[in-house]
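Would you mind keeping the following structure in view while I ask a few things?
A protein chain is absent from this complex, but the other protein chains hold their places.
Which chain is which? They are A, B and C, in the order written, and residues in each are numbered from 1.
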Amino acid sequence: MGMIQFDVLTISGAILLIATFGVIARRGFMDWLNAYRLQSIVLAVVTAIIGYVTGIWEIYIAAGLTFVIKSLVIPKVLTHVTKSLEIESKTDFNPYLSLRASIIVSAFLVTMSYFLSQQIPFKSDPVVNVFLPVSMAQFFLGLFALVNRRTALSQVVGLLVIENGLFLFTLVLTHGVSLIIEVGIFADILVGIVISSILLFRMSRTFDSLDVDRLENLRDD
Amino acid sequence: MNSISANLTIVFLLLTPLVGGILVTVFRKKRIIEIVTICSASLILIQVFFILYAIINEKTLSAFGNAFYIDSFGAVILLPISIVGFVSVLYSKNYMGRQYDIGLVDDKHIVRYYQGLSIFLLSMLIVPITNNLGVMWVTVEATTLISVLLIMLYFKENAIEAAWKYLIIATVGLSFALIGTVFFYYANISAGSSEDAMNWTGMVHNSKLFDPNLVKIAFVFILVGYGTKAGLAPMHTWLPDAHSEAPTPVSALLSGVLLNCALYGIIRFHIVSSGTLGPAFSNQLLIILAVVSIGIAAASIYFQKDMKRMLAYSSVEHMGIVSLGIGFGGMFGIYGALLQIINHAIAKPLMFFASGTVSQKYETKVMSKIKGIIKVMPITGALFLIGGFALVGMPPFNIFLSEFLVLSSGFQSGQFLVTMIVISFLVITFAVFLRHLIKMTFGNPVLEMKKDDMGNLAIIPMIILATLVIIFGFYIPEQLQTLLHNASSIINGGSIT
Amino acid sequence: MPSFLEITLGIIQALMLMALSPLMTGIMRKTKAKTQKRMGAGIFQPYYDMVKLMRKDEVVSDQSSWIFRSTPWVNFAAIGTAAFFIPVFLSYSPFGLVGDLLLVVGLFGLARFFTMLAGLDTSSAFGGIGSSREMMVSTLLEPALFLAIFVVALTYGGTNLSTLVEGASNSSLLPHPQLIFAAIAMFVVILGETGRLPFGNHATHLELTMMHEAMVLEYSGKSLALIDWAQSIKQVILFSLIVNIFTPWGIASSVSAISLGLGLVIFIVKISVFAIFVAFLESSIAKWRLFRIPDLITVAIASSLVGLVLYYL
């Protein structure tokens, strides 16, 4: 393949990573959602690029799906669910780590995922070489967001980021496995989001807050 | 058996719960849907026994090309699913009926409950019979979602909390599992396999050619991922919450069957990675997690106030013992582990049912408030004792044999230190678990209650299980023995024949 | 199987012990009286007392049961039987085939067991005191006695009394220093077993000093006679044991008229001397506090342990 493609891949990967960082850095829920939407769009583009590079047509479908579901449907659902809530409960005022600290940790995680990818010997497949670490990084950053954030909403978003990472990861390594599985995964995620939004709804009813600190009745100490 | 009949078998097996669910949605009358579900559950039971018979005779059964593939190991997992599914449905009638009578749930809930139950069964049935590991992952994830729905059936605060934790942690965990799966797939691809690269059969076939480093990392992801779902410490944290808050029949299914499905995933990949690296690698990982789980369970049981939480922790312990057996390896170890899967799946639902009935009678799950069960409800009390003693591995009940085998294999494989540690943990667990059990069963009830056992439909499922518990204590049928032997040879050799 | 003559001789020895026992008591009483500057009764007084008691009617406590009534008989039977195993003037007793020193100790134990029960049977506080003290003392004496026996048995090769005494008579004490210590222990044990000072005092009926008397306080008439007699037989048995084991000179080792006669005379002399010595000792010391007695017994135990070590080293 040509130099250009490679550059395109690298650049898009970089953009994706930055978008992910954007998601990590934001506080207010709406900013989150926008960041996530942005990231999803980038993801869709990346998917398309991969499709172009590898020349497997299913991947275009996947890209389309991604664009539709992730950057349109899910944000819509979430905004709908949280319409009734007032702004405070949607904003994550005090995560466990300060912004600066969390950036450092994320940086560490990114390096770790690159390191991890080094462990895995690959045939010289540029797509994999570029995007495997990116997807891993996305994954771990999402996980970190889950660990770090205190409101249920932001945890949902963290889940979504993880899921994006997964999607990219699967895509990169499998070049679109048998489409059934892709769809299955998609469906699972979608249902998961729906259920969690139901839960969010209920939570806001019962606890009139989405603060996960409220969810500490079940414990042993 | 030829491919057609094989296909039919599978189709019927999967259709039964599906149709059951649909019927439930169609007529929304409580009595009817109860009967429908019971029928479908018993149908499943019968079909599973049929399949088992087939497997015992001709080792494997594959349908739709290689999409579905059942070997002895899958059958071993299939058996508890059907049995526990049946008894749970049977028990649900009485249990949910009472909840309904005291107005805790309404018709809408009942319908939703039985729909959920059917789909739950369906998804769990797919896990051990599918050949495609990706599909397996999808179904396991599906079980999570459905069980979350079942847990948050009636929106009590704790139920919501448990559901939330369960959802988040399980999803995160399973995402690890997906990564692992894909890694394995990639390893398979790069090993040069073209089609059915996601199929377990294919993977085991090529496992010799896989890249070791990749497999190592992949297995770690699988272990953490499915381990989260299987409740191996320290990823077990969701388990006590979910099990304690779910409706009792669901808790029985969760701990009796769902955990096994997750372990099934681990063991499948364990076979593959043993094919590549030899068993030593995955064994030590399994042993580490197992010991941690058993220890944490032993520690946590003592301080529990809630009956079902205590049972949940004992599930953690038993999952630990199973993976310990697999980790120790050897004929004894693996056989013991498989036997332990079945035994635990028999004994734990018994305990859950008993505790469910008791907590309905006493209107609390708090153990300190429950006294003198044996006086208030003699039969349930006796069954409660049987289940409890079985769970702590007391002969002449079933779990004794499997634990005996597992521990022996520990010495066989030269893991003296680990075995001694585990034995001491088990002694501690014995003491602390029985302490709660005895305190609840004997003594005098705090307030005067009339003596009854909450109806036959509450008793019968327990009696079925209790009989199995006792019989398996000192007699295991020939067929089951052969089945277990084949299964353990599959795991042991990492060979498919 | 021992010959008829031997058996008769053995029986004669036993009967002789029984016959002699009151005399010893008398001698000791007389000695004490002398040392206390009294005239004192004649040395045959105990015989007269016994006959008198046998002729008297009894008073039996209404609280008491058949245990109380049967005790004197069991008591005498046990101690009387013990008498058969003791070599007196003949260095072996044919009953050595039947029993040994440990059996003798056991028989004493049987007697004591019933005496203690009888003391408690009448529900009088005196009996209680006696039994509870006897309980403690006898318990503590047991190891001392056994260790002493241990030393002796090891030295002379057996708890069979015939073997013991023969071995003793054939060897001199000098090569066996451990026997000295054993003798000390044995002596203390004898004082305790016979309830003499500093353990208890036969002379008084003061509850501070009573042990044996307290237990048998309720007895009268025939029963009392039996009890006293049994007690004095026990005393003689113990005396002759210590005498024959530790000063085995002149005991007859063969059945011939001269040696037998000689042995008899020598035995009586020895045992009387010993009795007098005990009496002197008794009148020269005071009764000890009950909880100082364990110290004395400890001394006994210690000395026999020393004897043991000496034997092995």
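In the analysis below, a residue touches a chain if its C-beta (ideal position, glycine included) is under 8 Å from a C-beta of that chain, and two chains touch if they have at least 3 such contacts.
Here is the rule we use: contacts and distances are computed from a predicted model.
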Options "NADH-quinone oxidoreductase subunit L", "NiFe-hydrogenase-4 subunit B", "tRNA CCA-pyrophosphorylase" or "Formylmethanofuran dehydrogenase subunit B": UniProt name of the undisplayed chain: "NiFe-hydrogenase-4 subunit B"
Neighbouring shown chains of the undisplayed chain, as defined at the top: A, B, C
Which one, C:125, C:269 or C:285, makes contact with the chain that was left out? C:125
Candidates B:92, B:193 or B:228 - the one touching the absent chain: B:228
Looking at B:135, B:189, B:298 or B:337, which residue reaches the missing chain? B:298
Selected from B:8, B:423 or B:446 as touching the chain missing from the view: B:423
Tell me where the left-out chain touches chain B, residue by residue. 164-165, 168-169, 172-173, 176, 216-217, 220-221, 223-224, 228, 234-235, 237-238, 240, 277, 280-281, 284-285, 295-296, 298-300, 302-303, 332, 335, 339, 374, 389, 394-396, 400-401, 404-405, 407-408, 411-412, 419-420, 423-424, 426-428, 430-432, 434-435, 438-439, 442-444, 474-476, 478, 481, 484-485
In the whole complex, what residues of chain A lie against the chain that is missing from view? 96, 112, 116, 119, 140, 143-144, 146-150, 155, 212-213, 215-221
List every residue of chain C that touches the chain not included in the displayed model. 51, 54-67, 73-74, 76-78, 80-81, 84, 95-100, 102-103, 106-107, 109-110, 112-113, 116-117, 120-129, 131-133, 135-136, 138-143, 145-147, 150, 153-154, 157-160, 162-163, 217-218, 221-222, 225-226, 290-291, 294, 301, 305, 308-309, 312-313
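Everything below uses one rule, namely that only the chains that are shown with their structure count from here on.
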What graph shape do the protein chains here make by touch: line, ring, star, complete or other? other
Cα-centroid distance, chain A relative to chain B, in whole angstrom: 31
Whole-Å distance, C-alpha centre of chain B to that of chain C, is 79
Could you tell me the distance, in whole angstrom, between the mean C-alpha positions of chain A and chain C? 102
If you look only at chain A, which of its residues touch chain B in the complex? 116, 119-123, 139, 143, 146, 152, 155, 159, 162-163, 166, 169-170, 173-174, 177-178, 180-181, 184-185, 187-188, 191-192, 195-196, 199, 202-203, 205-207, 212, 215-218, 220
With touch defined as at the start, can you tell me which chain B residues reach chain A in the complex? 132, 134-135, 138, 141-142, 145, 148-149, 152, 155, 157-158, 160-165, 167-168, 171-172, 175, 178-179, 182-183, 185-186, 189-190, 198, 211, 213-214, 217, 240-241, 244-245, 300, 303-304, 309
